[in-house]
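What you see is the complex with one protein chain gone and the rest in place.
Lettered A and B in written order, each chain numbered from 1.
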Amino acid sequence: MTAQANSPRMITLTSDFGLRDPYVGIMKSRIVLRAPQLPIIDLTHGIAAFDAEAAGYWLYCCRGQFPPGTVHVAVVDPGVGSERSILVLEADGQLFVAPDNGLLGLIVQSCAGCRAYRVSEQALARLHIGAPSATFHGRDIMAPLGAELASARIEPSQVGPPHSPAPGRLQCGTRQLDGSLSGSVAVIDHFGNALTTIPAAALGALGRPEVLLDGRRLRLVRTYGEALAGECVALINSSSMLELAAGQASAARILNVQPGRPVHVLDGQHAAN
Amino acid sequence: MTAQANSPRMITLTSDFGLRDPYVGIMKSRIVLRAPQLPIIDLTHGIAAFDAEAAGYWLYCCRGQFPPGTVHVAVVDPGVGSERSILVLEADGQLFVAPDNGLLGLIVQSCAGCRAYRVSEQALARLHIGAPSATFHGRDIMAPLGAELASARIEPSQVGPPHSPAPGRLQCGTRQLDGSLSGSVAVIDHFGNALTTIPAAALGALGRPEVLLDGRRLRLVRTYGEALAGECVALINSSSMLELAAGQASAARILNVQPGRPVHVLDGQHAAN
Partner (left out) sequence: MTAQANSPRMITLTSDFGLRDPYVGIMKSRIVLRAPQLPIIDLTHGIAAFDAEAAGYWLYCCRGQFPPGTVHVAVVDPGVGSERSILVLEADGQLFVAPDNGLLGLIVQSCAGCRAYRVSEQALARLHIGAPSATFHGRDIMAPLGAELASARIEPSQVGPPHSPAPGRLQCGTRQLDGSLSGSVAVIDHFGNALTTIPAAALGALGRPEVLLDGRRLRLVRTYGEALAGECVALINSSSMLELAAGQASAARILNVQPGRPVHVLDGQHAAN
């Protein structure tokens, strides 16, 4: 991991803890204790309870926005206290600390040169990270380990043996034999936008992309402002992913869309030829 | 802009992004990259989607609480990607960065010597703020520009030509010909308090103010504690604005009040004369 010399390190937090209870604050106290000056950025704590893949999707979307050296700690961990491992993943100079439950699947899928390591008891002991509770490894292990990694007091390869992360259910949008792209809605955001697994890059390969949801064609626009009030459209969002949106309204409600819903992109040009 | 030498700079964020998605965190990462030690304060991200004027009202109420040199970045931006401008407003030594959609109307209305500038492509290019997405100017322009302004690496007058901000719908409470004050409910807060556009200063000019909502008189008290359980009262709140509240209950629910509802203050003394 080589961080740009002029980039300040930062650590991000992602969880399904919500903001109603003190769990996030307690995790932060463990980071402050080990790295008092490290900027801590809440990515989201609004992941639906136990939905590790939604957390992974957001990290997959957001990681391009952060500089090399950033450490992302993601705690959606229904298996806490069981035999599941905790991983450190190195991808494009950024680090991800998360349980091995599919959360990191999408990032591993999309990042050819990434490397993952399974956190060992020995490494934790060396860092004086220990005596963990059986129920809150975000506080006891992942937050302090993230702080140590962000402080460069330990290298990813030193946390434990190489490990192949569990794949998740989510798949990046993929090209089909007929030339179309197929993907799905991954998350619904606060505005009711439906974010899909289809990256702009894949869409760019089509001559004249036509976005279909259940056979219904959605106009492809450039900005939210181009949608008429209440009109449902598709656009490439700020994370360079295909997104379904509506003019000053909730596309998810209008289209009655939930995560998991298939989305297709045909090549109009190809179809016309 | 002359900040007090002994006041630390800070930057505040206001948006309709909510806290369920990573959008706020991504904006913060852009600030950290340019101003790692700058304190970032979330004012609110709970503005109703697209309600630029509610954001402006809160800024209008809160600005008195912040020291000169503070930079407020406010992103309620349904017109993102369209022709709407981005503004920098200088008012009483504080700076406001926001889209030109009425958000800043109330502050402009109430601050005689304020000056606004329209952000130019050239200024952004000089600051290496560029390649913006079509859908997230909070991240691509407003957050980094706010960080540059807070770091005093650019002066407001250097961001672009002077510009007259779009007025909004909201009006500060105003004196009527009959001596009464008229205003409206601007926002409902988390406790169900109804905050109005009537400033304490205007109220102070009346001999014996009587607060009326739909002809119903509300007792004017000094503290929340003076209201009986469930009683609806009026008081001057901590932002020096007239507010409708209830004794350990939601005034908005009891009074069935929404933003926009007219509120009147008669001068009992005047009426009695």
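The rule is short, and it goes like this: contacts are C-beta pairs under 8 Å (C-beta built on N, C-alpha and C of every residue); 3 or more make two chains touch, one makes a residue touch a chain.
As the structure is a prediction and not an experimental result, all values here were calculated from the model.
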Per the touch definition above, residue among A:F136, A:F191 or A:Y224 touching the missing chain: A:F136
Absent-chain interface as seen on chain B, which is shown: 7-8, 10, 12, 14, 19, 37, 39, 41-46, 58, 61-62, 65-67, 70, 189-191, 222-226, 235-238, 248
Contact set of chain A toward the excluded chain (per top definition): 17-26, 28-30, 32-33, 36-37, 49-50, 78-82, 133-136, 139-140
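The working rule: only the chains that are shown with their structure count from here on.
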Length of the line joining the C-alpha centres of chain A and chain B, rounded to whole Å: 33
